[in-house]
Structure formats: C-alpha cells, structure tokens
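Pasting a structure here, questions to come.
For this depiction, one protein chain was excluded, whereas all remaining protein chains were kept in their positions.
Going by the order they are written in, the chains are A and B; count residues from 1 in each one.
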C-alpha cells in the first residue's frame, strides 16, 4: 500500500500516555493513508501500548512488577500524562472522542496494521521493563535495536520522537 | 519573508507547558528569521497556548471544564512541567528570563505572527478539549486536521514534536 514517491515516516514511540499515543497512531495512520512507508519503533513506556490486555504483572524484580502494575498497558488502559484522576480522565476523554467520531487507540492500532504500518518493539527496553514476546500482542516482528531505528530514520522524510 | 532556498520547518506543538512552549516559539521564530517557511500545528495541550487570556472555563462536560480550570492557558498563564509550585515557579522563571532579555512567550507569539509563522489549530483536539474558535486568539486560520500537518511535514526539512 506504500508508495515510494510518498517517502517514509519513522516515529519513535517513547511514551505510553494516552495523550501521546493518540498523536503517535494518528500521525502513523495518516502517513500510511497518504501512501508513506511508516515505521513505529516502540521503546521505553511506549512498549506498554503493545501489551496484551489480559496480561497484568510482568518481569521478575520488584521494579518491573511494580511498573507493570502501575502501567496496566495495552491500548485499552492507557493513562493520561495530566488530569488522569485515577483513570477517570482517560475514560471521559475516550467518551468525548467517541462522540466526535475520533477513533480510539485500539481502533487506530488495528487500522495501522491494516495499512501496513510496521510496529517494531525495542528489544533493549523489553529487557529493561521485563517484557517478553508473550506479553505483547500477536504477529509483531522480532524485536529490534536502536541501530535499526537509526537506519530507518536515515531514509525517512519525517522523523518524530513522541 | 520566507525564502524557498531556506526550506521549511514544521513544529507539532503538543505541550502547553512553559518550559516546552519556550522552545516551540524560540525555534519557530529563529527559523522564520532565517527565512524558513515555518508552520506550528497546535494540538492537545498546546492548544491552550492559543487561548484568549480573558477566557476561563470552556467546554460543556465536567472533564473539559476541569481541564480549562486547571489550564488557564494563553501565553500569560502557562505552567511549568516541573517546579511549578502553584504558579510561583513560572513567575520566577519569567522574571529571570526578563533580566536576561529573553523574550516572553507572549512576545514570541507576537514576533512569530510578524514573521509570518503559520499558527494552525488542530480541529480534532479543539473538539476533545471543548475549545471553540471564540476561545482562541483572533485572526487564526481555520482549524485543520492531521492530514494537513503530515502533508506539511513531507515538504519540511525540519520536523519536531515538542
């Protein structure tokens, strides 16, 4: 679906907050709809976006266990960076979004896959956060490193760190 | 004032925190002073930068009303992402800036307009945050969507998400 004339876009998806995941996925799907080759490299807190909804506690140290407890993750349970109010903020924001026909992160992630957006998990931060391939959604490519992300950005017209 | 040989710059202004608004506007005005065609796409919390100083509560749900109460907005009332101290931090920071002849966000926004920087409000997040055109400063262009931002970034030499 990508068209070489439209160039390519690489997003370093560092954040797992709802208010940043929305721009990550809206820009990625918009670029793909325009025919760009889009790659999203999920790293640090951004990896929680790729977590399976049913997986809860991950890792084997108190730090990774507590991080997973405090970042339930998956596109269904993302916190807001501000105005979170223990999860009431994201619920209200998603309800307003729904009224205005703005797609949810879960829908956007599905659209991204349909449009051929490449979703790359960062192997190094999977280790740091105690996440394994089984904790993440199915059919992702093998985890990659910063070298692959830099090589992709060298070829891309649009590079963003979100 | 823009010079095609100098290329163009697109800034996705996502944050409404003083410590990020400063780089948004300093980089935008610097680029414009160099002859670049500069576009700033204000989205999510960044929209509060464009709020009229005299407008307070906006929207019609508890969430949008509370967001507007906690984000008084306009370039006059921006919080710091850290060290905010209930507004004392930004006041002190602006006072130090003034001593060192660093322009305030309000001055920088005026300079940006004089230099022809395009200030684009994101229509989708205006809906999410309950903001209408009347809540924003005068003489802005019509709200646009992510498609316009992506098309502009495809043409730009410098793209930043701040």
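The working rule: a residue touches a chain if its C-beta (ideal position, glycine included) is under 8 Å from a C-beta of that chain, and two chains touch if they have at least 3 such contacts.
Because the structure is a prediction, the values reported are computed rather than measured.
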Residues in chain B touching the chain absent from view: 6-7, 9, 19-20, 22-23, 26-27, 30-31, 34, 36, 82-83, 89, 92-93, 96-97, 100, 102, 157-162
For chain A, residues in touch with the removed chain: 12, 14, 43-45, 61-64, 66-67, 70, 124, 127-128, 130, 146-147, 149-151, 153-154, 159-161
